[in-house]
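There's a structure below that I have some questions on.
A single protein chain has been removed from this complex, and every other one stays in its place.
Letters A and B mark the chains as written, and numbering starts fresh at 1 in each.
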Amino acid sequence: MKVREIAKLLNGELVGNAELDVNKIAKIEDAGPGCVAFLANPKYIKYLATTQASCLIVSRDQTLEGMMRPEIAFVIVADARVAFGWMMQHLNPLPEFFKQSTAVHPMAVVDPTATLGIGVSIGAYCVISANVRIGDATVVMPGVKIATGTKLGARCVVYPNVVILNDCTIGDRVILQSGCVIGTDGFGFSRNADGSYNKLPHGGTVVIEDDVEIGSNSTIARSALGATRIEKGCKLDCHVHIAHHCNIGENTVFAAQVGVSGSTQIGKRCQFGGQSGVAGHVVVADDMIIGAHAGVMKSFVEPHTTVSGFPARNHVAALRGQANMMKAAAQFHEIKQLRAELETLKKQISEKFSPRK
Amino acid sequence: MKVREIAKLLNGELVGNAELDVNKIAKIEDAGPGCVAFLANPKYIKYLATTQASCLIVSRDQTLEGMMRPEIAFVIVADARVAFGWMMQHLNPLPEFFKQSTAVHPMAVVDPTATLGIGVSIGAYCVISANVRIGDATVVMPGVKIATGTKLGARCVVYPNVVILNDCTIGDRVILQSGCVIGTDGFGFSRNADGSYNKLPHGGTVVIEDDVEIGSNSTIARSALGATRIEKGCKLDCHVHIAHHCNIGENTVFAAQVGVSGSTQIGKRCQFGGQSGVAGHVVVADDMIIGAHAGVMKSFVEPHTTVSGFPARNHVAALRGQANMMKAAAQFHEIKQLRAELETLKKQISEKFSPRK
Partner (left out) sequence: MKVREIAKLLNGELVGNAELDVNKIAKIEDAGPGCVAFLANPKYIKYLATTQASCLIVSRDQTLEGMMRPEIAFVIVADARVAFGWMMQHLNPLPEFFKQSTAVHPMAVVDPTATLGIGVSIGAYCVISANVRIGDATVVMPGVKIATGTKLGARCVVYPNVVILNDCTIGDRVILQSGCVIGTDGFGFSRNADGSYNKLPHGGTVVIEDDVEIGSNSTIARSALGATRIEKGCKLDCHVHIAHHCNIGENTVFAAQVGVSGSTQIGKRCQFGGQSGVAGHVVVADDMIIGAHAGVMKSFVEPHTTVSGFPARNHVAALRGQANMMKAAAQFHEIKQLRAELETLKKQISEKFSPRK
C-alpha cells in the first residue's frame, strides 16, 4: 500500500514521500522499515527520534515542531487514534474464528420455535432455546447457551461460552465477549430471624441497547421487577459486574473489574477506572470520571465531576487529603517544637514576674 | 387477583378496598393502575404520594401516619420484602429455561457409573463423569461439566456452563449460577532459589453445604488437604473468590467481587460488602459487617464488629481517620499561625528583657 493511498483512505494531509510502500502495521516503538504506526499519546513522542517506521499517522493538534524526520512520511489527521482504527478495520476484517460449512452447525441444538434471521451463524454445541429470536447476520460462536424468550438484534457477535438467560432483550451490533453472563439472578434475599435467607425471585429482565460491548466473564444481573438496562453505546471491559435494577446511561465506559451495586443510576458518557465500585441506590451524574479503584458511596449529582479514592470525593479534595496524610509527620514534629518553646516562654515569663521578685 | 386474596396469601392485615383487582407486579415508582408493589426501604417512602399502584404491601413497623391514600389498598405484613418474595414465587414459578423432551438430553455424556436421582434433568452438552452422584429433582442446565467422584444433593439448580471439578461434595437445594467454578486448584506453590515456582498438588476438596447459592463466574478453590468449606445458607454474589482451606460460617453473605485468601476462617452470619477482601490465615468473628471495598488484613475476634477501609478498622475509627485526613489542612494553617504568633511573643519578651535595657 502506498502512503498516498493511506492518506486518501484517512482523508489526511500528507507530508513526505507519497510513493513509499508500507505493508505492515506496528507500534511506534517496534516499527521497522515498511511499517505504518501512529502517534496519539504524548507519552510516546520520545520514540519519534528513533522509530524505523516508514509512515506515521499523527494528530493535527500535536506539536511536532522540528521533530518531523524527512525519511518518514507523515499523515496528519484530526484524530490519529480514530484514523488508525479505521485503517486497521480496513486492512483486517473480523477473522472467521471457528470455521464451519453450514450456517447452523449440525452439533447445535436450536429449538423449533426459535427464529433465526438471514445469515445468522450458530456454532457447535450452542443451545438456542424456545422462542429465542436472533436478528440478521448475527454470529453466535460455539458453546453459547441462550435461554427461552430472549431476543438478540442484527449483526451481533457472541463469543464462545457466553450464557444469556431467559427473556433478555439485546439490540443490534452488540458484542458479547467470551464467558460473559447476561441475565443472572439479582442478589436479593430477605433475612429471617435466625439469620438465614430466603431467595427473592427475580422475574425481571435485562435490556442491552444497540452498540454495547460486554467484556469477557462480565456479569449483568436481572432485576426482580422491570429491567436492568445498559443504554446504547456503553462499553464494558472484562470482569465487570452490573447488579439488578441498575440503569447505565448511554456511551458510559467501564474498565475491567468495576462493580455497580443494585438499583444505581449511572449517567451518560461516564468513564469508570479499573476496579472502581459504586454503592447501591445512588446516582452518578452525566459525564463523570470515576478514578481507578475509587469507591463511590453516595450520590454525585453535578455533571462533569471527577472523583477518586475511598470513599470517593471530588478528585482535588481527595488529592489534598492524601497530601495531608503524608505531610502530617512534619507537622506533628512542629507541634512538639511549638509546645517546647511555649513551655520555655511560660517559664521565662513566670520567672520574670514571679511575686518573689 | 383480588386484593383480599393477596392479603390471605400473605397472612396480612388489609386496609382499603378488598375487591380491587391487581394483575401485575411492579416497582413502587413505576406502578400503574392494577399493579401491586411493596414498600420496605424508607428511601422509597417518597414515592407513596405519587405511586399509581392499586395495592401496596408494607411492613407493620413502618410509620405511614397520614400518608396512606384511600384509593390504594394496603396489605400490612410483618416484613414486606419477605411477603413480596412469597407472592412473586407464588405467581412466577421457576421458568423452564431450556426446554427438552427427555430428562437426560440425548446430546449429553453421562458416564455409566454416574448415579442420577428421580426427576434429575441433564441439559444438552453436559458431561457427567465417572462415579458422580446427583440427588432427586436436581436440574443441570446445558454445558455443565462435572468431574469424577463429585456428589450433588437434591433439588439443586446448576446453571449453564458451570464447572465442578472432582470429588466435591455439594448439599441439597444449592444454586450454582452460570459459569461458576467449584473445586479449582488452590493457589499454592513452593519457590525455588532462582525465583521459579513448583505447583503444590491440591488433593483436598470443596464441601458446599445445603441452601448455599454461588453467583455467576465465582470461583471456589479446593484445598491441598482437607476441604474448603462453605457452610449452609451462605449466599455469594458474582465474581466472588474463596481460596483454598477457607471455612465460611453459615448464613454469611458476600456481595459481588469479594475475595477471601487462603486458610481464613469466617464466622457465621457475616455480611461482606462488594469488592471487600480478607487476607490469608486470619479469623473473622461471627456477625461481623465488612464494608464495601474494605481490606481485612488481620484477625477480628469480637463478634458483631463493623469494619471498613484499608486496612480495615473498626468503622467508627475508620470514619474518624478519614475525617482527620480531610480536616488536616485547616489544622496545618493553624500551626503556621501559632508559630508566627509565638515568634512575635518571643521577640517581644526578648526585647523587654534584653540585657541592653
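The rule is simple: a contact is a pair of C-beta atoms (placed from the backbone, for glycine too) under 8 Å apart; a residue touches a chain by one contact, two chains touch by 3 or more.
Nothing here was measured: the structure is a model prediction, and the numbers come from that model.
Participant: One chain is left out of this view; which of B:Thr138, B:Thr169, B:Thr219 or B:Thr252 touches it in the full complex?
Facilitator: For the chain that is not drawn, the touching residue is B:Thr219.
Participant: What is the set of chain B residues that contact the non-displayed chain in the whole complex?
Facilitator: 107, 109, 111, 125, 127, 129-130, 143, 145, 147-148, 161, 163, 165-167, 179, 181, 184-185, 187, 189-190, 192, 195-201, 203, 217, 219, 221, 224-226, 239, 241, 243, 245, 257, 259, 261, 275, 277, 279, 281, 295, 297, 310-311, 313, 317, 320-322, 324-325, 327-328, 331, 334-335, 338, 341-342, 345, 348-349, 352
Participant: Suppose we count only contacts with the excluded chain; which residues of chain A make the list?
Facilitator: Against the left-out chain, chain A lists 25-27, 30, 41, 43, 79, 81-82, 84-86, 88-89, 91-92, 95-99, 105, 107, 123-125, 141-143, 159-161, 175, 177-179, 211, 213, 215-217, 233, 235, 237-239, 250-251, 253, 255-257, 268-269, 274-275, 287, 292-293, 309-310, 322, 325-326, 328-329, 331-332, 335, 338-339, 342, 345-346, 349, 353.
To be clear about the criterion, only the chains that are shown with their structure count from here on.
Participant: List the centre-to-centre spacing of chain A and chain B in whole Å, with centres computed as mean CA coordinates.
Facilitator: 24
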